[in-house]
Structure formats: structure tokens, C-alpha cells
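Removed: one protein chain of the complex. Kept in place: all other protein chains.
Going by the order they are written in, the chains are A and B; count residues from 1 in each one.
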Amino acid sequence: MKWVDAVVQGLLLGSLYAQYAIGMSLMFGVMRIVNIAHGDLVVLLALIGISIAAVLGLGPGFIVLLLVPIGAAVGWILQRGILNWAVGEDPLPSLIATFGLSLALQNFMLTVWQADTRSLDAGALTTRSVELMGIHVGVLPLLIAVVAVVLTWSLHMALKTTKFGRALRAAAADSVAATISGVNTKAIYAQATAIAVAVLGIAAVFQATRTTVSPSDGGAQLIYAFEAVIIGGMGSIWGAFVGGLILGVAQVVGSRIDPGWGILIGHLVFLLVLAWRPQGLLSRR
Amino acid sequence: MNAGPLLSARGLNAGYGDFQALFDVDFHIAAGEVVALIGANGAGKSTMLKTFVGLVPVRGGTVTFDGIDVSQTPAHALAVQGLAMVPEGRRLFRGMTVEDNLRVAADHARHLPADDRPWTLERLYDLFPILAERRGQAVEKLSGGQQQMVAIGRALMMQPKVLLCDEISLGLAPKVIGEIYAMLPAIRQSGTAILLVEQDVTLATRSSDRVCCLLEGRIVLTGRSSELSRETIAKAYFGVGHEVG
Partner (left out) sequence: MQPTPYVVRRHTVSSKIAIVVAILLLLAIPTMPFWASSGHIRLVVELSCLIAIAQMWNLLAGYGGMVSVGQQAFIGAGGYSLFALSAFAGLNPFWSVPLAMILPALLAAPSYLLLRKLDGPYFAIGTWVLAETFRLITGNLDVLNAGSGMTLRAMSQFSAHQREVGLTILCSLLLLATIGGTFLMLRSRLGLALTAMRDDAVSAASQGVNVGRMRFWIFVVAAMGTGLAGAVYYMAQLRISPGSGFDPYWSSICIFIVMVGGIGRLEGPIIGALIYFFATRLFGEYGATYLIVLGILTLIVALFAPGGLWSLLSKVRDWPWFPVGHRLERRAEAP
């Protein structure tokens, strides 16, 4: 029973990682850009959300509604202002550029918000739980999981069936051919990044209610997002989702074996997947 | 309906980086006309097409499309206005189905006046029946000839006024080339102007109304395909009597 409980908790944690990962998968799959500041953006949005809540006295529900457009705006500015200069054949410029951005962003947050840890109060939601088949499952984690599934499914369907999704996939496959087919690639990239960061806005609220947030957390979140994408398979939104779940389970099960080992076991599972099936578990290659 | 040329260039200079590819090019094409662009490798034929479509920057001179100066217009905007290209090497969207490849273009097509007959998926599948069978397949699974059809279809879905074809016969078997070129009259009938870059000079003169020959970035010969002799063309193509340097 203890292990079933660990797996369930792991799946719930993993669905938060999935929310980090689907944005990263979108950006890399489409633009071949890895944003090293991805994790720092989650932290930034979380801190903004916490501050707004403190100043305006709003609950988490309202904060989500505010953070989605704020996240979208941040993503759009990021793409148009910085990343559009780095899109191209060579992945080195965007890698180094976002690395510098990450360093600057973390220290900017340190300056503004200090090193204290903060969190968002979700009130009753944090403590309520339901019983599912003999296991106590928190309402908040369950909500995170449901939202993760909805976001993943929506993004997947959007890519497959909408005009925007087709244009994005076309730009990813061949940006020159997309341009002569009428796609404004720079605008499409900005929209994709806006969506990716808007999703991070939702994830940020969940992270802030689930645990405490501090300016230097960004690196860890980036690594979890990345591990989830690789485990699940690059180029697949559902892959990023499944990868997140697996990572979550690995971490929780690991921490039940020994409290200091949770994250390490996650890394080891990642390295194992890399050794045994490097294209990812859900990849068709 | 504008009686003048649909697409024209005046004193066009264009190039990439430090390299200049086109020198002082004058060119025009009218609605429903088929013009073939010939010349040796590196003469600038592809570059001319890419300049018209907005992929290569205009350094001097003008490009006019439908009466408007489009020298500085971004490429994606030109496509939406009706300047469509079938690029060299096809450049289909890998990982996407035949139908999705066509739909991307359709999503960004030119707005047609009410009584114009648009290119629809159905019309396209009539023109290229084999594509109807394979509409749900990923494009990388198709043969070279079929891929070329998708590439042409994709350009047609933009409802082009001018269709630019860059070496559509490249890498294809002669029978397939024949099939593809047999489609051109149907396309021109809608009033679309077609500008072809073609390596095979005989094919070029047979399929076009006019021929333009490029040498080292300059136009050295233009005339009606039916009237130009093989000798005249050969001299222009190889630059006999043309000073080097």
C-alpha cells in the first residue's frame, strides 16, 4: 500500500513537471531553441503572483487568471526582443544568450524579492483531500493533474487541427518554405513562446501553492522540465506529459527509499532512459 | 483588369551578403503568359526568382507587382498577395501529411474576388489524382514526382497571380516530367502567369511563350520561344561574343 501511495503521489507531482515540460517541448520542437531561463520564468511568474496576491488580497484562482496573460506577454517580449535574434541554424547563440538571461533574471529576482522563500495561500484547497480506492489524495494535487491533462490535450489538438498549429509545424519543418507559403515566421514564433510561457503562468501558481518559492529555484525546475522532455521523447507534447509523470514517480519513490535520494533517483532514471532508449519512450523513431 | 505586366523588374540589382547576383535586370510578365528562364549554373536564375518572392534583398532598382512597388515588402506578405513559388528541391513540410502541406498554403491564400474560380483541394485532386489517394500520408513517403505535385499544389493553393517554378524537373524521370509539364496549360488558363526556371532548354522553349536567357547575372537574350533559333539561344547561353570581366 505504501508503494501504491508513493506512485500515486509521484504521478501527481509529475503532472506539475509535465506542465513545465510541455512549454519547453513546444519551444524546442518548433524553434530548436532551448530557453535556459525556462525555470527562472516559472519562478518569476510565481513571485509576481505572490506579490499581487499580497498587495491585492486575491485568491489563487484570480491569480491564475492574471498570470496567464502576464505570462503570455512575458513570452511574447522574450521572443521578439531576444530570441528572434537567435533563431537559426546554430543553436549556440540562443543557448548562451538564455544562459546569460537566466543569470541576470535570477539575480534580478534576488534584488527585488530577496532570498526569502514565499508561497501562495490556497486556503482550504491545500488541506482538503479525497479518498480514492483507499488512498488519500489531496484536492490540490488532483487539480494539478487534471489541469495538466487538459493543457496537454489542448496543445496537442491545437497543433494538429488549427491554422496556427499547422503554421507552427510548417515553420518548424522548413521556415523558408513556410515563409513563401504565407506564414509570418517571426510572429508565429512569438505566439508560440507566448503560449509556452502562459502555460508556465498556470504552473507557477500551482508551484507557489504547493510549496515555497525562492529566486534561485529556477535551475532545478529547468532540469526537471528537460528530463521530462527527454524521457518522454522530443517533438511530442504527450511525450513531455508522460515523461513528467515518470520523473515524478521516480523522485517520490526514491525519496521513500531514503529522503536524501529523491531527486538523485530522478536523475538516475533520466540517465537510464538516455542509455537505453535515447529518443525517448514515446518517440516513434 | 490591368492590361500591363503583372510582374516587372526595372534595373534590378540583388545579392546575398558581399556577393551580387543580379545586375541591372529588366523583366516583365503578363497575366496568362508563360516565360522560361534559362542559363548556365550560377547565372542567377534561381536568385531572380527568390528576389521576386522576397527571399533575397533588393539592392537597387524596383520590382513591381500588380502596379505596386514591392521591392521592400516582406516575403510572407508577397505570398499572401499572390506571388507563389515552387522552390528548388520542393521543400515540403516533412512530418506533415499531404493534405496538411496543402492546407498551410490554403490558410494564407490570397483573397479572391467573388467570381474567380479558386483552387480548392477538390480541383487539385482532379489535377493530380494520385494525391487524393495519398492525402493522409506523410510527404516524405511519396515518390519524387508525387512530391513535386504536392509542391506545385501547395503553391496553387495560395491562389497565385504569378507562379514561379524553380527547376521542377530536377531529379525526375522523363515520363514524370512530361506529366507535370502537361499540367501547365490548365494552370495558365485561370489567368495565372507562370515563370519557369528550367535547365533543359528544349523543354523550356517548348513549354513557354517567351524565353529569357541569363548570363552572369544579366539578361542577355529575350524573345518569343517559337521565333528564336537554337543557335541564337546557344550563343547567348554560353556567352559567345560576350566579354568576360
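Heads up, the rule we're going with is that contacts are C-beta pairs under 8 Å (C-beta built on N, C-alpha and C of every residue); 3 or more make two chains touch, one makes a residue touch a chain.
Please read these numbers as outputs of a predicted model, since none were measured by experiment.
Undergrad: Since one chain is left out of the picture, which of the remaining chains does it touch in the full complex?
TA: Answer for the hidden chain's contacts among shown chains: A.
Undergrad: Which listed residue (A:4, A:56 or A:104) would be found touching the missing chain in the intact complex?
TA: Missing-chain contact among the listed residues: A:104.
Undergrad: Tell me which stretches of chain A touch the chain missing from the display.
TA: That gives, for chain A, the contact residues 28, 32-34, 36, 82, 85-86, 91-108, 110-111, 219, 222-223, 226-227, 230, 234, 260-261, 263-264, 267-268, 270-271, 274-275, 278.
Operating definition for what follows: only the chains that are shown with their structure count from here on.
Undergrad: Measuring centre to centre with CA averages, how many angstrom lie between chain A and chain B?
TA: 44
Undergrad: What part of chain B is in contact with chain A in the complex they form?
TA: Residues 53-55, 74-77, 79-80, 84-85, 87, 91-96, 100-101, 103-105, 107-109, 154, 158 of chain B touch chain A in their complex.
Undergrad: Would you mind writing out the residues of chain A in touch with chain B in their complex?
TA: 163, 166-167, 169-170, 173-174, 176-185
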